[in-house]
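Shown here: the complex without one of its protein chains, the others still in place.
Here is chain A:
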């Protein structure tokens, strides 16, 4: 039995009307049906954070939500960070502080940090490392991600 339906997803302000099965995860729909492949898929069970996007301003694991559940909500992905030619301060900061190597985890880290810093740019170092422990990076060793988010937070104030 398949339960298919037409839904509209609003991603970075653009509406995508798509036809998906109920079992389609939000991350798959964002990538496959909406063609926004900046959001990555690692573990598909909530552990790695590669799929982190903002739903109504809050960071969520988009592999643990079904696309049908996101109908009518505002979704933000890494593609929405850049304004015209201007990178987001956090993207600039990731470049400057070498906070990425292969870049696989980067969209997830960026969305996680943007979601939290937009509400509270004054995180202590302890809160920051607690926050960033949510996502996995197999390359950088995290120190530079910490530095980049710390510096980027100042840029976002």
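Basically, a contact is a pair of C-beta atoms (placed from the backbone, for glycine too) under 8 Å apart; a residue touches a chain by one contact, two chains touch by 3 or more; residues count from 1.
Heads up, the rule we're going with is that contacts and distances are computed from a predicted model.
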If you look up the hidden chain in UniProt, what protein name do you find among "Xanthine dehydrogenase family protein subunit M", "Urea carboxylase-associated protein", "Cytochrome c oxidase subunit 1" or "Chemotaxis protein CheA"? "Xanthine dehydrogenase family protein subunit M"
Looking at the full complex, which residue from A:78, A:131 or A:153 touches the chain that isn't shown here? A:131
Missing-chain contacts on chain A, rising order, are 1-3, 5, 21-23, 25, 28, 44-46, 49, 52, 58-61, 63-66, 68-69, 112, 116, 130-131, 133-134
